[in-house]
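For this depiction, one protein chain was excluded, whereas all remaining protein chains were kept in their positions.
Take a look at subunit A:
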């Protein structure tokens, strides 16, 4: 089933993402086929429709600040997928700076600083280490208010990672056949700025 995923999704995260069980892959993959949509598989995506609702239904402006921090126990960088998701709100990314630091005996941390067409400014960060519990935190601030989400909030001292919210993934997916311009622009910008680790 994985082989039927679009090329840009069928990547090492599918193979390496240790937070996913085989059953989840099957379930998600089945829904990919039935929904004919392209989307990322990271958890925490239930935050995206909630923020989307503020943009759509409460007309929050797209000129603000988004801070997003993923903690992963797998090697994959979600940068491309997350920027793609952001293009739906903020248009194309215009500037991107990426830096990372990694220790032999510790986590790899990546910081991406992004400015979008809408003037939204984004700090996207990833902490990746096999010994960390996966989590996703995000905060959007604009003139209308602040939206905060933390996937770890319901837990304390619980090491089990939260599960992927498939409904949210599908809700927020790109319909197949759309988003090519955005995908090319995002890929080009990332490859210009980052090199090998994407």
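One rule holds in what follows: a contact is a pair of C-beta atoms (placed from the backbone, for glycine too) under 8 Å apart; a residue touches a chain by one contact, two chains touch by 3 or more; residues count from 1.
Going forward, contacts and distances are computed from a predicted model.
K.L.:
According to UniProt, what is the chain that's been left out of this complex called? Choose from "histidine kinase", "NADH-dependent dehydrogenase", "CbtB-domain containing protein" or "Cytochrome c domain-containing protein".
P.N.:
Options "histidine kinase", "NADH-dependent dehydrogenase", "CbtB-domain containing protein" or "Cytochrome c domain-containing protein" considered; the missing chain's recorded name is "NADH-dependent dehydrogenase".
K.L.:
Given the contact definition stated above, which residue among A:54, A:92 or A:121 touches the chain not shown here?
P.N.:
If we include the chain that is not displayed, A:121 is the one touching it.
K.L.:
Determine and list the subunit A residues touching the chain excluded from the picture.
P.N.:
Here the touching residues of subunit A are 63-65, 67, 69, 95, 97, 99-103, 105-109, 111, 113-115, 119, 121-123, 125, 127, 132, 141-146.
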